[in-house]
Structures are given as C-alpha cells and as structure tokens.
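Here the complex is missing a single protein chain, while all its other protein chains stay put.
And now, chain A:
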Amino acid sequence: MDKKLLDILVCPVSKAPVEWNKETNELICRTSGLAYPIRDDIPVMLETEARTLTTDERLEK
C-alpha cells in the first residue's frame, strides 16, 4: 500500500483516517466499522463494497 496515498485517504462514511490491514489487504475504519477492499492495488473506497467489521475486529488494538 502506497504511503503517499494512504496519507490522504479517509473513510467516505465517517471521514476518519483509515489504517491498512496487511493480512486482509483492507483499509479499516474503526469509527464507521467498515473495511474497504483493495483490488488490483486500487483501494475501493465505496460504502457499497465495504465489509462490516466484526465486534472482535473493532475492539482489537
């Protein structure tokens, strides 16, 4: 994940910064509880394509 891009990406729903989850290759927003996929190296920042985080995932770290 490109750092220069990550620096200016926020969750389109909460507008909070997202963090990159290396294992799942997703961009995570704990505020909205959504995980955005990265497909073919392109972040898919669409609410309709996002996965809802499980409670465990939300509380992690």
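In the analysis below, a contact is a pair of C-beta atoms (placed from the backbone, for glycine too) under 8 Å apart; a residue touches a chain by one contact, two chains touch by 3 or more; residues count from 1.
Here is the rule we use: contacts and distances are computed from a predicted model.
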Name per UniProt, for the chain absent here [options: "Fe-S cluster assembly ATP-binding protein", "NADH dehydrogenase", "ABC transporter permease" or "Ubiquinone/menaquinone biosynthesis C-methyltransferase UbiE"]: "Ubiquinone/menaquinone biosynthesis C-methyltransferase UbiE"
Among A:11, A:35 or A:53, the residue in touch with the chain that has been omitted: A:11
Absent-chain interface as seen on chain A, which is shown: 2, 4-5, 8-13, 15, 17-18, 39-47, 49
